[in-house]
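All protein chains of the complex are present and in place, except for one that has been dropped.
Every chain is named by a letter (A, B and C) in the order it is written, and numbering of its residues begins at 1.
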Amino acid sequence: MRFFSDNAAAAHPAVIQAIIAANTLDTAYDGDAWSARLDGAFSEVFERDVRSLWVTTGTAANCLALGALCPPYRGIICHRDAHIEVDEAGAPGFFTGGAKLMLLDGPGAKLTAEAVEDSIGLIRKDVHQVQPATLSITNATEYGLVYTADQVSALGETARRHGLSFHMDGARFANAIVSTGNSPADLTWRAGVDALSFGFVKNGGLNAEALILFKTELADEIAVRRKRAGHLLSKGRFLAAQVLAMLENDLWLDNARAANSAARSIAGAAGSRLVYPVEANEIFVRATPEESASLRSAGFDFYDWGPGEIRLVTSWDQSGEPIERLAAAIRGL
Amino acid sequence: MRFFSDNAAAAHPAVIQAIIAANTLDTAYDGDAWSARLDGAFSEVFERDVRSLWVTTGTAANCLALGALCPPYRGIICHRDAHIEVDEAGAPGFFTGGAKLMLLDGPGAKLTAEAVEDSIGLIRKDVHQVQPATLSITNATEYGLVYTADQVSALGETARRHGLSFHMDGARFANAIVSTGNSPADLTWRAGVDALSFGFVKNGGLNAEALILFKTELADEIAVRRKRAGHLLSKGRFLAAQVLAMLENDLWLDNARAANSAARSIAGAAGSRLVYPVEANEIFVRATPEESASLRSAGFDFYDWGPGEIRLVTSWDQSGEPIERLAAAIRGL
Amino acid sequence: MRFFSDNAAAAHPAVIQAIIAANTLDTAYDGDAWSARLDGAFSEVFERDVRSLWVTTGTAANCLALGALCPPYRGIICHRDAHIEVDEAGAPGFFTGGAKLMLLDGPGAKLTAEAVEDSIGLIRKDVHQVQPATLSITNATEYGLVYTADQVSALGETARRHGLSFHMDGARFANAIVSTGNSPADLTWRAGVDALSFGFVKNGGLNAEALILFKTELADEIAVRRKRAGHLLSKGRFLAAQVLAMLENDLWLDNARAANSAARSIAGAAGSRLVYPVEANEIFVRATPEESASLRSAGFDFYDWGPGEIRLVTSWDQSGEPIERLAAAIRGL
Partner (left out) sequence: MRFFSDNAAAAHPAVIQAIIAANTLDTAYDGDAWSARLDGAFSEVFERDVRSLWVTTGTAANCLALGALCPPYRGIICHRDAHIEVDEAGAPGFFTGGAKLMLLDGPGAKLTAEAVEDSIGLIRKDVHQVQPATLSITNATEYGLVYTADQVSALGETARRHGLSFHMDGARFANAIVSTGNSPADLTWRAGVDALSFGFVKNGGLNAEALILFKTELADEIAVRRKRAGHLLSKGRFLAAQVLAMLENDLWLDNARAANSAARSIAGAAGSRLVYPVEANEIFVRATPEESASLRSAGFDFYDWGPGEIRLVTSWDQSGEPIERLAAAIRGL
């Protein structure tokens, strides 16, 4: 059974159905009827007017936003373990034209307002040192922690005070919403977020993600940047239709709820082996090489994550018996 | 009836079926079973070992190739009407880091070896003037003409003599193959082509294109560039599966044959109104504003293409009666 | 005798003296007393508050300005023969991050407001085509013509109407001022110019040029870009001192007057052989290979400029007998 990553899971049947239903003739690019409905659908989710663009990857969503938010000669404050730093092959450098990621520490890939404040204080205000322009956080984080609306607000306030724009990588935004119980609005723009990479692919989507702009005046520029980056698909309706299917009847929340719930069950079994509290759908567990081998031989697949640690990720389609079996296996270590 | 563009048509049912069949758990990115079959499938098509990468747009295929073929401080010789110059929002500048498109003229968006040769002769060989590194042509061209294997060879020879790498934008490569009767091998690497953007989306695909590398040593670098550009999708199997479905039983050739054939029927009706010979699936027709209005009121949709000209594009799914109706309408102008 | 280029001439003795005088200890970069006087000196020249930065080349001045004026995803309208297009090794692409030069024609490398207007009209307003952001002209032009204040105004008006920023490459600005009799203010900001590359090196300077910003809010950003491009010299006082020496007692105008006057003498001799009217310090003369060989054997050095044409450039330090000798030699052809 695969607990490798949520980004390899199957797509939800509703998403496949949406693709089938969209397989008709319509205008190319984002001129079609499905794409036209996106802004409205997201504006409802966020309780205000937003602009939105479909893209096919989280990296594209993140870096199109960062390219518009941060000029080439400035920097983006983020966590040392942020996906944009660790796992995007330097995409921020490409999309921004060479802006610098300014790395901060903090347990579980979480930033605090204090750490951001302090780091800014250390930068000389001259032309020799790169000045930050943007703050970027991941919610839920790369280690499965979540920022609450209050925590995002504190960061948003710090960003505002220093004139920084504020980006949220929400590859697992749904998991954060479900976990915190905060509303999408409270967790983003009400807390000062300017742009959100809203992930669907890890949550039952096929190949459509969305970039949500609360700073709506950026949308036209980013639409050009999207084309220029080769991310404006000819038959965009197949992406828009996926996203709409995920939003319909809150499928995105149901899926995240399932994944989080599976993760909590496993976390309960792992107990004191947990490296971090489990607040979303990722579980980091201490395990000796022998223990990890025994889990593997029992049919569970996962990542080794540094010495003596493994990473398990649950998906929207995992629940019930298989989860209980994994929980039992961990308990039995 | 829509003759607007082939990039808005529906996807072929076999492509949809392939997506449905791929909706199972597999490894993420391009580590899956479908992606693993791509190189083999294309090597068969091209009668030699090739490396291939799926991407979602022709712009991405073109510009990932150009980014690897042309350093930032040099230039790409192409036609003034080339898609990379006219319709990609400056993507070559983005992907190459600022390389220059060096524009040549020629009827029907076609380059000749002589024109390329002459243009190179005019460049001072010093550090002040940008030196070309790459030649890029589109086959079939943006105006529906095709290069034969001999014509590509002549360009390839010129490129080789001047140390230029050679890229072919094959957004409508299938149409060119069907039209020329040349083999894929003869029309590309045997004629000196290093990299081919092999289009499927305009030919019945959903959202998968392929970049074929005959200069196979570029593949590893381009795989990194693809990730860095946000073009490495998590669930790559859904792209690979589409491409494999298009290659299976030569569906790609059948589709192109249908589109070309429809275009030929319309061309026959247009006769002396044709602006260019119709060699693929695009038809440029001289029509007064009144004539074009009458076609539109008869239910035909298309682009105005400069004063007194319209562009009609046929798709893989257009044949029979609707085509005859359009032919008749044009004949009746 | 060398009529090759004004950029190879000796530096004026006053410039050398200024360097000697600046050879004392002061603060590094542009924190010194000389640099501090620049804004004031230029504000006097231009009859309003300006911001200014020293740089060492015209290419740096041009492209630092363009990098701030034009985002990577847009374009710069300029003449096909503009220095930024022809002779800067693609520097605009580097400094802007891949923006596109949009080339227009016109005799003598001069643009008209009409040509600019028309070219904008041909661009589709969508995300596929690159939209212009900036207009750049050279005054005096690469062919020794000048724009008068009225002509610049017409272009400035067109730029304003289309929301374009407006840059002037003034590598030979002094020659244009002397030639037109217009004031520096009338020829620039009063005509809508936002940024001026103010050349000194071709006019008796050693290695200091200036970038003048009428859109003063760009100065802080460009100061960062200058550092980032490696153009913030440690001992900036040696550049500032040169510029101040050139401005003192209008040395810059005297030098340009001398060069223009020498050019006029030669032009008078060339008569109907002139390819363009001689309005600054460049003279393009029709000459057969034999004629050009005979001039060379008489000790005159110059550029061949296409078949049957030669280019002669006069410098600040050329006058009197040598000029008369050249004039006589041309008359004698």
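Note that in this section a residue touches a chain if its C-beta (ideal position, glycine included) is under 8 Å from a C-beta of that chain, and two chains touch if they have at least 3 such contacts.
What you see is a predicted model, and the numbers here were worked out from it, not measured in a lab.
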Left-out chain, listing which of the shown chains it touches: A, B, C
Absent-chain contact - pick from A:100, A:228, A:273 or A:311: A:100
Options A:36, A:86, A:115 or A:274, residue touching the unrepresented chain: A:86
Candidates B:12, B:51, B:225 or B:273 - the one touching the absent chain: B:225
Where the missing chain touches chain B, by residue: 71-73, 97, 127-128, 131, 221, 223-228, 232
In chain C, positions touching the absent partner: 2, 4-5, 7-11, 16, 19-20, 23-28, 55-64, 88-91, 94-95, 201-202, 206-207, 224, 227-235, 238-239
On chain A, residues whose C-beta touches the chain left out of the figure: 72-75, 86-90, 93-94, 96-101, 127-130
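To be clear about the criterion, only the chains that are shown with their structure count from here on.
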Cα superposition angle of chain A on its copy chain C, in degrees to the nearest 5: 180
Chain B and chain C, separation of their C-alpha mean positions in angstrom: 42
CA centroid of chain A to CA centroid of chain C, Å: 50
Contacts with 2+ other chains: residues of chain C: 72-73, 97, 127-128
